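My structure is below; once you've seen it, I'll send some questions.
Here's a slice of the assembly, chains where they normally sit.
Order as written gives the chain letters A and B; numbering starts at 1 within each chain.
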């Protein structure tokens, strides 16, 4: 997942970036950072932790200037994660630069190895460092030309905010896999953010989506200049609608909550169940469950309560307190469930471990039958465009039939939305990226650095 | 609100108390504490902050012993709050004692002044200190007799867990205003907690509610001994069902979620609205909104998204980012709302300030009409049995008609559940405490130390 934000020409640039990252905290909780530029210098603060933990009043004394970019990071692979936070800052031939990146470069190892072969060093594990290197290595005279040069060398999913001391560049890859929107602040400044929910919080007006293949250049005293870097080959990621994005966000003109509702309704047609009650797995399954219940004409209830106080660190539970990990987060309303035939709606099923625990929880709460329905197709393939995703071996649907999985997780029945159903729910006006479901890579063409955006954690 | 827990005869007493307090975090987030007894000594750790913040692995090295009591505190009046955490520990004539208290003593100032007149000192602002003093001042020879003596001198709402080095005493006032339940742990230990959701997390079996006027005495090698201290005059607090308790808890045999559903259904009968969509104010309004939508036969959606990452401290927003306080927490799904007639369901209306901001938010999101419905009656009187509650002057319903309030908050229409409707929803088998609605105090008889449990924050 991850989130980026770029703010230009606002007298509160770094604070606007801060609130925007706060609104997009659901896209990444591991680390966060903001850099700002005040013509003289780029300032940077980044660290592990939530937005509300990393920044304090003193931070904004450092983060001066009318341009700021920021980033929320979803997760990191290694144990040395002090380094793996964005934006990435560097001094290079043309001065100072800072880069925030949301996406996944499918040719990152090729590029990195080529750069390393030529003598580059990589201080982190992030592919953002590739981008900075490619800009620095370019022989072009201006930053804008170097950025264009860099763009020709990277493949995959990317949304970029790049900041020099005076300008800001925003780029969305030609596939448009990750979302990116443009808005305008009340003080006349411009904002670009991964999700429109950021605009709502900072009071920005939504202008339009950044186009696939488009670059926006922000310069003092000018409107943002648009340049088409590539012919668009639009493949927005279906997972944004399935569970990445916040329900109040609008991606590609389509509201996330409503798309989930439609997926739920379709699921009711495709995979109905004779049940007394429909429950969502909170919070991402709520809208789909609403649609499913509506489709079946069966009552919907928020029958699983989510604990909002789950912190980062927990005292090790004793042997007497078992199955605690799911129970710390989710708790069933027994009175609703007892003696009932339940349909439980989740947004996806990856490894099956959480689903198993949820089914068990419902049965212990007295459910007579537990029909699990997934408001997405079976995830059979890892996805090259995602970050930190399971391998194919971990994907239970890659090697098991629906019936086998139902048995494994203990559900009375199990049903998935069909690929066709997903497509029609999202709208046939777009060729959504459905790699995880159908294995069809629309770019590059091989799957040797795979990964699937789904994650159960 | 506040929450208490008592654990007796468990080899993991303090950890069970910890998880129970975690499950009951919604009842109080200001401070928390646990004391434990190991025959030799009572150990105590308490501080400001959430359960997951205050306790770490080292804490459980200190909190040894097979008996532990704990407390979550809702709020404190003053600025010196390092002192205002529970349990309250003291050395007194018979040894060491620790007390955790959930409730509000209506005669606390009288008792405190009388104690102070006789030379007592009060180091905190908590009425729990009254209780410790009264036990210490009693002339009786045994702790149990002193506790009984103390009980004759306090009036109001109270659930108490009292711990000596070897025993635990649990008491619920005769009105049973605050909930308190008894459960049994898998290792044979006993647990008493304000809400049954604590039992679900620690894997305890629900045994029964502690009776109004009942004292339970826990001693080594014995079953809990029950003693009736008072004839019960049962007046459970309606606000527990309205919004204090977690929806999965069972109070007095009645599930909170289901009671809220019924209140919503009744509200639909009493105060219907011609709307296209019913939305809850999350999370406490969810079940009532479901009932209201069902009653009207109108769609229900989770059309307001709650941000789960709201932290303790926020960077001061700039003037450009207005109305941020509500927007940081709640965000509307515009696509659902645009052009619609909306019914928005909240659990109560106290000062009207939050309601006003929510109505404004919905209108800005494009709602054509906003019909606010409150799944509780008008709060016209402060409540003596609650803590840290507004004065009558702050209660908007005390001085304004429903129409006037509707106008003030900008709603197209406004409706409340009737007192009769509330009573019937909760069940006519009980005389619920409805002081805030009808002003009728069932004990003591005067209202000179008033307070209402409602709080909008």
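Here, a contact is a pair of C-beta atoms (placed from the backbone, for glycine too) under 8 Å apart; a residue touches a chain by one contact, two chains touch by 3 or more.
Quick caveat: nothing in here was measured; it's all calculated off a predicted structure.
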| item | value |
| --- | --- |
| Total copies in the full complex, given that 2 are placed here | 4 |
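Operating definition for what follows: only the chains that are shown with their structure count from here on.
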| item | value |
| --- | --- |
| Copies chain A and chain B - rotation angle from C-alpha fit, nearest 5 degrees | 180 |
| Chain A-chain B separation of Cα centroids, rounded to whole Å | 37 |
| Residue ranges of chain B touching chain A (in the complex, touch as defined) | 12, 15-16, 18-19, 22-23, 25-26, 29, 50-53, 55-57, 60, 185-187, 197, 200-203, 246-248, 250, 255, 257-258, 261, 283, 286-287, 290, 294, 299-303, 305, 307-318, 320-322, 324, 327-328, 331-336 |
